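Attaching a single structure in structure tokens format; questions to follow.
As you look at this complex, bear in mind that one protein chain is not there, while each of the others sits in place.
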Amino acid sequence: MTEKKKTTIVLFSGDYDKAMAAYIIANGAAAYDHEVTIFHTFWGLNALRKDETIQVKKSFMEKMFGKMMPRGAEKMGLSKMNFAGFGPKMIKDVMKKHNALPLSNLIEMAQEQDVKLVACTMTMDLLGLKEEELLDKIDYAGVAAYLADAENGNVNLFI
Amino acid sequence: MTEKKKTTIVLFSGDYDKAMAAYIIANGAAAYDHEVTIFHTFWGLNALRKDETIQVKKSFMEKMFGKMMPRGAEKMGLSKMNFAGFGPKMIKDVMKKHNALPLSNLIEMAQEQDVKLVACTMTMDLLGLKEEELLDKIDYAGVAAYLADAENGNVNLFI
Partner (left out) sequence: MTEKKKTTIVLFSGDYDKAMAAYIIANGAAAYDHEVTIFHTFWGLNALRKDETIQVKKSFMEKMFGKMMPRGAEKMGLSKMNFAGFGPKMIKDVMKKHNALPLSNLIEMAQEQDVKLVACTMTMDLLGLKEEELLDKIDYAGVAAYLADAENGNVNLFI
């Protein structure tokens, strides 16, 4: 009766390439039979947004944040060489040619492998994001839950 | 007689939002009774600067760095949506509305909880920052001290 190894990732970044790195490591760790958690906080929450507009009651500021932030994984920009939005297109073309999975598929694969995807409730509150706007089968928690996971983690990363 | 869990954070980033994430995790871990260290290096040192101008002898380059870098936590910009300085104002308005603590208060809280705040002496030397310019009750150390802490850490993050 050996205990499972544990990988936890804080995904803070809202960059497409950094989120890809997070999900590639997470999927790799899950394939290796680790228990894996990705805790999405700040701009990292954008990776979990549904790509359609969801009707929810919001304050003026919440609406502004909602409009300015990318709606879902495939709308995110690159951390480098974004070129006013052309960078992600280039990277995605190259990825397609090499049969690499786009971020949205990496997220699906993570869900199929039971990677625990957590949305940081403090950030949701601050930015005015509602549960209806995020993907299904997401967990909702705060920093205490993250720490409870991480303190027994073998691989803990902040991305 | 159980040993305390240990959290160490390298705060490299000079972004307000990333520093907030670092201090939220640090304060959470301290509340959880972890021994917590934040090692401030490179731009992360700006979080520890006093907000007033301190008279110290500096070379020309050191003066330039001193002027160009934000003087203290509340002068730092955002990693995303900085909008020439409007972003931090927006975030702080929203935070106020939700009774979230600004970074300077998170730092105070960390000090009250005995989080060890370390300033990287190599960076201070490079950028020409003097002890008089930083907050009181800061430790001063190099990478060796960081590693001695981190090699026994349960949660080690680079932010």
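Just so it is clear, A and B label the chains in written order, and each chain counts residues from 1 on its own.
Criterion: contacts are C-beta pairs under 8 Å (C-beta built on N, C-alpha and C of every residue); 3 or more make two chains touch, one makes a residue touch a chain.
Keep in mind that this is a model prediction, so the values were computed, not measured.
Across the entire complex, the residue among B:V10, B:A29, B:L78 or B:L135 in touch with the chain not shown is B:V10.
Only one residue in the set A:I54, A:M95 or A:I138 touches the chain that does not appear here, and it is A:M95. Not every partner is drawn; the one left out touches chain A at residues 5, 7, 17-18, 21, 24-25, 28-29, 31-32, 34, 79-81, 90-91, 93-95, 97-98, 100, 154-159.
Listed for chain B, the residues touching the missing chain in the whole complex are 10, 12-14, 41-43, 61, 64-65, 68-69, 122, 125-127, 143-144, 146-148, 150-153, 156-158.
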